[in-house]
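Only one protein chain is missing; all other protein chains are in place.
Order as written gives the chain letters A and B; numbering starts at 1 within each chain.
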Amino acid sequence: MTAPAALARRAAPVFACIGLLAVWQVASLVLKNDSFPTAIEAIRAIPDILGDKESLINILASLRRMALGFGVAVLVSIPLGLLMGRSRAVAAFFNPLLMVIYPVPKAALMPIIMLWLGVGDITKTLVIFLGVSLPVIYHSFEGAKAVEEKMLWSGAAMGLSPGQRLVRIVLPAALPEILTGCRTGLVLALITMITSEMIARQSGAGNILFNALDMGQYDTVFAMIIIVGAMGICLDAIFERVRARLVRWSEPQFDMPLSFS
Amino acid sequence: MTSQLRSTSIMLGLAPIVLVIALWQSLVSFGFAPAVLLPPPGYVFSRLLQQLMTWTFQQEIAATLIRLFAGFAIAVVLGVSIGIAAAASPGINAVVRPIVRVLAPLPKVALYPALLLLLGFGHGSKITLVAADALFPILLSTYYGASTVEQKLIWSAMAAGTPRYEILFKVVLPAAMPSILTGCRIGLVISCIVVFLAEMITSTDGLGHVLVTAARTFQAVDMFVPLITISLLGLILNVLLGAVRSYLLRGFPEA
Partner (left out) sequence: MKVVPSRSSEWVKPVMPKKPASAIIEIERVSQVFQTSARKDHVALSDISLTIEEGAFVSILGPSGCGKSTLLYVVGGFVNPTSGSAKIKGRTITGPGPDRGPVFQEFALFPWKTVLGNVMYGPRQQGVRTTEAEAQSRALIEMVGLKGYENFYPKELSGGMKQRVALARTLAYHPEVLLMDEPFGALDAHTRTRLQNDLLNIWERDRKTVLFVTHSVDEAVFLSDKVVMMSKSPGRIREVIDIDLPRPRRRSELLLDPRYQKYVVDIERMFDEVDETGALL
């Protein structure tokens, strides 16, 4: 690929953002709806939100909970997933339970957990933790399951104990798949965070959105959407950078992001 | 796997589910948690059965299902056609790829307030949110499946006299089917989750609304019932799609 082509490829998402904002601008001008501000009006409202000390603290608190929930989920889920992938008994033990939990809307647990633990940070972090765990477990499981058996035989022949084989062979071999799971989990952490705040309506970024909606501050609503959207895109892009570095050796992966709630 | 091994693994799999229910029961029985906060499992399940028989609850389920299926159907149609088109045409690909890169990691639920403002509080905004959330996994896996179709499969069909535009339907679409159905499976579960959350955030009917109503009046048992219902719906739909999948993919290895 020639240099300008590579540059165009890099810049394409930026053009896409500009294009989407332009479509928004035109649509709002055409619709002339009071509750649908133009893209420019929404962007103008962003500094107000970020300048406001209380909203800023709210957003940062949201992010902190998200980071904590995500971190703990990853630390618990990767070992569990790897064990499930390498031991048929562990997989048989956990699989049905996970299958039952899989379709439960995690953010919907918010009101129930609130009932037990109150509206504090623990509840919100726990919900994020639950949301992130499943995809990370699933992808670690798939990754560990796909590890070439003969690679482990070679390891055993070299005198590695089962524990060492798990850490020194299975973990690196499954890393590309694990990181795919983490990437999904990261976007999911953000989604769960926003959703649970929308449901609980106590504090955080999700709450700002609906408060503004209730008070008819439509440009704030849309500005907040831009902020949340930008968070998602940035987190995903940063993580993708990290991922690409960590697994440089693996086959170049499909380069569109996979995300879902 | 021999039948004995299979039954052992089923037993092993049931163990944690039984354990969870036993723990739940004992928490209530030994007085660690008051029944107001944590109703005993037997009570929750009998309440669930009782509710499932009532006309009003069935209507809530119907409202949820309508939104779910409408949103999912839109996502399937759009996802499969855009995915195939992006794989088939470099021009479309150049446009779709960056837009997808931007929109896929965007938390769609954040758009919900905007959808409420634009489409109102009825079905429209919820169906759109479901479609927006389920679209990307379907689109991405369709694109992935369609762009990795074995070149020689296409060549074989072309040599047999298939015109280029027919290749898309006669080779690319069926060859990408395993991947498309994987995307649909993910999309379906997402649809279940999202429709419920949207109803929780703002609605006047549907299962999500039932949960919120119960939460406002601190009726713990009525909070569990809709949650279990939507999860059961998710499981049932997943099994149904699995059956469709194994029928459609009967020729494919490992399906």
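We adopt the following convention: a contact is a pair of C-beta atoms (placed from the backbone, for glycine too) under 8 Å apart; a residue touches a chain by one contact, two chains touch by 3 or more.
Model, not experiment: these values are computed from the prediction.
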Inquiry  = Using the touch definition from the top, which of B:Leu12, B:Val171, B:Ala215 or B:Leu233 touches the missing chain?
reply    = B:Val171
Request  = Kindly state which of the options B:Ala33, B:Leu65 or B:Met158 is in contact with the chain not pictured.
outcome  = B:Met158
Inquiry  = I need the residue numbers on subunit B that touch the omitted chain, in ascending order.
reply    = 150, 152-153, 155-162, 171, 174-175, 177, 249-253
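By definition in this document, only the chains that are shown with their structure count from here on.
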Ask   = Once you find the CA centre of subunit A and the CA centre of subunit B, what distance in Å lies between them?
value = 18
Key: Footprint of subunit B on subunit A - complex, ascending   = 12-13, 15-17, 19-20, 33, 35-36, 88-89, 92-97, 99-100, 102-109, 111-112, 114-116, 187, 190-191, 194-195, 198-199, 209-210, 212-213, 218, 221-222, 224-225, 228-229, 231-233, 235-237, 254, 256-261
Query = Which of the residues in subunit B end up touching subunit A in this complex?
reply = 8-10, 12-17, 20, 33, 37-38, 94, 97-114, 116-118, 133-134, 136-137, 140, 143-144, 186-187, 189-190, 192-194, 196-197, 200-201, 208, 211-212, 215, 218, 220, 223-224, 227, 230-231, 233-235, 238
